[in-house]
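Of the protein chains in this complex, one is absent; all others appear in place.
Each chain carries a letter (A, B and C) given by its place in the written order, and its residues are counted from 1.
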Amino acid sequence: MSSTYGENLKLSIFGQSHGAGIGMTLDGIPAGLPVDLDTLQAFLNRRAPGQNEYSTTRKEEDRPEFLAGLHNGYTCGAPIAALIRNNNTRSGDYSNLKDCPRPGHADYTAQVKYGGFQDPAGGGHFSGRLTAPLCIAGGLCKQWLQQMGIEVSAHILCIDGECDDPFDPMTPQLEQVGSDFPVLSVEAGERMKQKISQAKSQLDSVGGIIECAVTGLPAGLGDPMFGGMESRIAQIVYGIPAVKSVDFGMGYAVGYARGSQCNDAFVVENGQIRTVTNRCGGILGGITNGMPLIFQAAIKPTPSIAMPQQSVSLSKTENTTLEIHGRHDPCIVPRAVPVVEAAAAIAIFDAYLTRCRETGR
Amino acid sequence: MSSTYGENLKLSIFGQSHGAGIGMTLDGIPAGLPVDLDTLQAFLNRRAPGQNEYSTTRKEEDRPEFLAGLHNGYTCGAPIAALIRNNNTRSGDYSNLKDCPRPGHADYTAQVKYGGFQDPAGGGHFSGRLTAPLCIAGGLCKQWLQQMGIEVSAHILCIDGECDDPFDPMTPQLEQVGSDFPVLSVEAGERMKQKISQAKSQLDSVGGIIECAVTGLPAGLGDPMFGGMESRIAQIVYGIPAVKSVDFGMGYAVGYARGSQCNDAFVVENGQIRTVTNRCGGILGGITNGMPLIFQAAIKPTPSIAMPQQSVSLSKTENTTLEIHGRHDPCIVPRAVPVVEAAAAIAIFDAYLTRCRETGR
Amino acid sequence: MSSTYGENLKLSIFGQSHGAGIGMTLDGIPAGLPVDLDTLQAFLNRRAPGQNEYSTTRKEEDRPEFLAGLHNGYTCGAPIAALIRNNNTRSGDYSNLKDCPRPGHADYTAQVKYGGFQDPAGGGHFSGRLTAPLCIAGGLCKQWLQQMGIEVSAHILCIDGECDDPFDPMTPQLEQVGSDFPVLSVEAGERMKQKISQAKSQLDSVGGIIECAVTGLPAGLGDPMFGGMESRIAQIVYGIPAVKSVDFGMGYAVGYARGSQCNDAFVVENGQIRTVTNRCGGILGGITNGMPLIFQAAIKPTPSIAMPQQSVSLSKTENTTLEIHGRHDPCIVPRAVPVVEAAAAIAIFDAYLTRCRETGR
Partner (left out) sequence: MSSTYGENLKLSIFGQSHGAGIGMTLDGIPAGLPVDLDTLQAFLNRRAPGQNEYSTTRKEEDRPEFLAGLHNGYTCGAPIAALIRNNNTRSGDYSNLKDCPRPGHADYTAQVKYGGFQDPAGGGHFSGRLTAPLCIAGGLCKQWLQQMGIEVSAHILCIDGECDDPFDPMTPQLEQVGSDFPVLSVEAGERMKQKISQAKSQLDSVGGIIECAVTGLPAGLGDPMFGGMESRIAQIVYGIPAVKSVDFGMGYAVGYARGSQCNDAFVVENGQIRTVTNRCGGILGGITNGMPLIFQAAIKPTPSIAMPQQSVSLSKTENTTLEIHGRHDPCIVPRAVPVVEAAAAIAIFDAYLTRCRETGR
């Protein structure tokens, strides 16, 4: 498994943070789907670092080269492969990390798992940088879903306790999400930015919650049990580094509620069957019910904080103090918003392919 | 995908609630693993209904027949197959559900997905009854993990807002979990039971949170990205009907916290590397770090409540009122506790097989 | 992998020759496909032993019980599960085989692979008996293909050097295959029967070649590289015990030929594109070209022969002589004919599901 996802489509992500390049292969995509590379680039730019004062000052060129799978602007049926060259890497920043694992990072677990053979520079294959190829695949799926009238959009629901308005679960206000800072309420966004600035000035970082909504979904996507939409989305969203919680609809709150507070009554509206509320987040029995699909993902604060931290020397097996230098985001949540969208789009497009297989539509 | 799970092991679950039987096949298990059928039965009994006043009065014999894969008390290398016959079904109770979908259930989405060909009786393949074969597979994995010193144990953390003590994330008090009602605090358990009784008397139901801990895990289990322990566990736990939230470690709370409040400092203790806290729930970069693995799953209240609910007639496409009769749990959370353990055990055993493959140990 | 097959459908076969039962689960099948159980039984009977003097005198009731997945005569979308109980087993016949492996059987390799934990009776999971559940799955797929106008039919091309007429690769004479003894030429069949009788009387056995044709296939099924029709069919046909060769179209003979003797010229015929010859067996680049798909599978002689054979005692690590008693087919080729059809039908139906997924038709 590891870096491979999908039931019908097969997404395989490769690369290490400071290696020659990062990229992905995406097999199993139907031929004849149009690809707009400018739209894709605009989507990737939302994830790219160095765009404002709230993210790292590293400048990365997340400009993919498509090696295969496209022909005359359409998918050609062959596996799609794309590559982003790594530039602007400063491996020297990470020279001592092989011996002294950073708290909250995969340095130590990678050391144990790979017996010291892992590529430690910049977190190697565990780097958040690997979400760029995820966004290539997800950006493509997002385009193809859009052509079917399916929109995938996310916003920051919360940063370090400062909360945005939630989506209206019946009619999520997708168009209201800010393009510069992805929130519904500009004012809430300003409070979040203050939280980020505060944390940065105190050599700390902050986490947050991302809420994602998918509209225009037909009823009937997803499968029973392990192929349910929750299973599919959770598996890929948890593949994004730093995610520690994935909730659907009312999520965690169902543990504090009664059945009469959680069930969504059915109603006929203009000859269509809908639900009066959308507490289930658009999923019943793992299968979409035609209402907006809504989920949340919690992102932990960037573990790379500038304040001194307690760690160990792996070679000497003794305690030590670690100071992390280098350019790190005080908050990765804004940049993680398109990544969550990408993950959701991939999972939904994969489930859509299952429906095609099962129904011939 | 649908009812199949696993990277190395291949679990396939079959059956409908009121069909001839339910069961599972489990391929890819090494030969020579001992199987204690009495221990397995005791585990299955924890999930079985009709055991006390807080669950349905239906009596189900969850006694599996092993059709294949065992020989002289050991796995023999061939796929394991087990069958539980369905008895004591009363299909008459569900006769009108094909036309009038129950709010909160998969009746409507199954109708759309399968075009009316689904088996509606008792929820068909979407029934909670399908967690019994999941517990067969999980009960076996639990035994095999136990022989390696790995314990998987869960308790009810919360029912309708009444909360148990949480596990100590550094040394989860697994032995303290009650065998009759799986909580740490007997007093909290009593308050939960009152909540269940109240809801029942008001023709309603209640949801809850289950907390699961895994101790004795070596560092190094799990894979990067989509093969991380979070992805693996979330995929299978979300395969349990009614789960709407899966969180690891601090979970949702990371969105309200700073890096300095989320990172776990490393320390050398008796020559071993450990963390001083366990906020990450024992997982870094998707890989176990040797600390207890801890996660929570939120279970929504039983959707089948006795009070009248608004629904629709699918044949007439008009609004109607639904009254659900039959024997339903006012709270499935206690019975879901072993199911969550089963799911976790399967995911962990599968990840363990990956480690064997990668390291030859 | 082992006993699991399929890209879209997931076939999992379980059982040991003398265990409680054998069976299969088949997940991923669309809902709403009709199932005719009488037709299926007639198909299974073609594989069943004890039907004439040329096969074993064992009587097996290959009558499957469907445990799940069917509802009112149609697939209901849930995984299909079927069970055949084992009766009429005489384990005593095999008592010494655990120590003394039969030449040509899996006794020795199973002993090494499973470290002595395997179920040896009757060959355990390696028994030819496991082809019965393969025929359940294949018989269903055959029905569904038939409704699309796709026929899968095989005949005995050769037994111990006595050869039937081959199929006409342009218009295979499927309707001419004998129902009693599946050959095109009754006379050739008689010669084959003599070969079988001779071998039997000399305490020996004979092998043969089966030729399978699939008509009515649309062009465009199959995928490049490892998903080509040859790869798909060969993987599953080689899953039938005793198969040692799988060839497509001209097969082995391409090694003795020139390009001008192997290429099939294209031609327009009634506005349709066809080929003038069908040397490629209906597959170009792994993808069907609309001509009949034709392949051959060679079946080795039953290894269980009555004449004394040289073997070893595994416990004493010394040479010994083995005499196999019990009821064994002197030739399994006639019974293998429906098994080859079943395997082909499964592979083709799986590839058809891929096409649905890719094209929405």
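Keep this in mind: a contact is a pair of C-beta atoms (placed from the backbone, for glycine too) under 8 Å apart; a residue touches a chain by one contact, two chains touch by 3 or more.
This structure is a prediction, so every number in the text was calculated from the model and none was measured.
S.K.: May I ask which residue of C:96, C:146, C:185 or C:231 touches the chain that does not appear here?
M.R.: C:231
S.K.: If the hidden chain were put back, which of A:102, A:125, A:279 or A:357 would touch it?
M.R.: Checking the options A:102, A:125, A:279 or A:357, the one contacting the hidden chain is A:125.
S.K.: Given that one chain is not shown, which residue among C:43, C:144, C:181 or C:248 touches it?
M.R.: Of the listed residues, the one touching the omitted chain is C:248.
S.K.: Among C:42, C:148, C:170 or C:267, choose the residue that contacts the chain missing from this document, as touch is defined above.
M.R.: The one listed residue touching the chain not shown is C:267.
S.K.: Take the complete complex as the reference. Which residues in chain C touch the chain that isn't displayed?
M.R.: Residues 1-5, 7, 13, 101, 103-106, 108-110, 112-113, 115, 125-126, 130, 157-161, 199, 204-209, 219-220, 222-228, 230-232, 234-236, 238-239, 241, 243-268, 271, 273, 275-276, 280-281, 284-290, 296, 298-305, 307, 309-312, 314, 317-319, 354-355, 358-359 of chain C touch the chain that is not shown.
S.K.: Which chain B residues touch the hidden chain?
M.R.: 8, 28, 30-31, 77-78, 224, 353-354, 356-361
S.K.: Across the whole complex, list the residues on chain A that are touched by the chain not included here.
M.R.: Missing-chain contacts on chain A: residues 1-4, 10, 12-16, 19-23, 25, 27-28, 31-32, 65-69, 71-72, 74-81, 83, 110, 113-119, 124-125.
The rule is short, and it goes like this: only the chains that are shown with their structure count from here on.
S.K.: So the centre of each chain is just the mean of its C-alpha atoms; given that, what is the distance between chain A and chain B in Å?
M.R.: That pair's centroid distance is 26 Å.
S.K.: When the centre of a chain is set as the mean of its C-alpha atoms, what distance in Å lies between chain A and chain C?
M.R.: For chain A versus chain C, the centre distance works out to 45 Å.
S.K.: Two-or-more-chain contact residues of chain A, please, as numbers and ranges.
M.R.: 224, 354, 358-359
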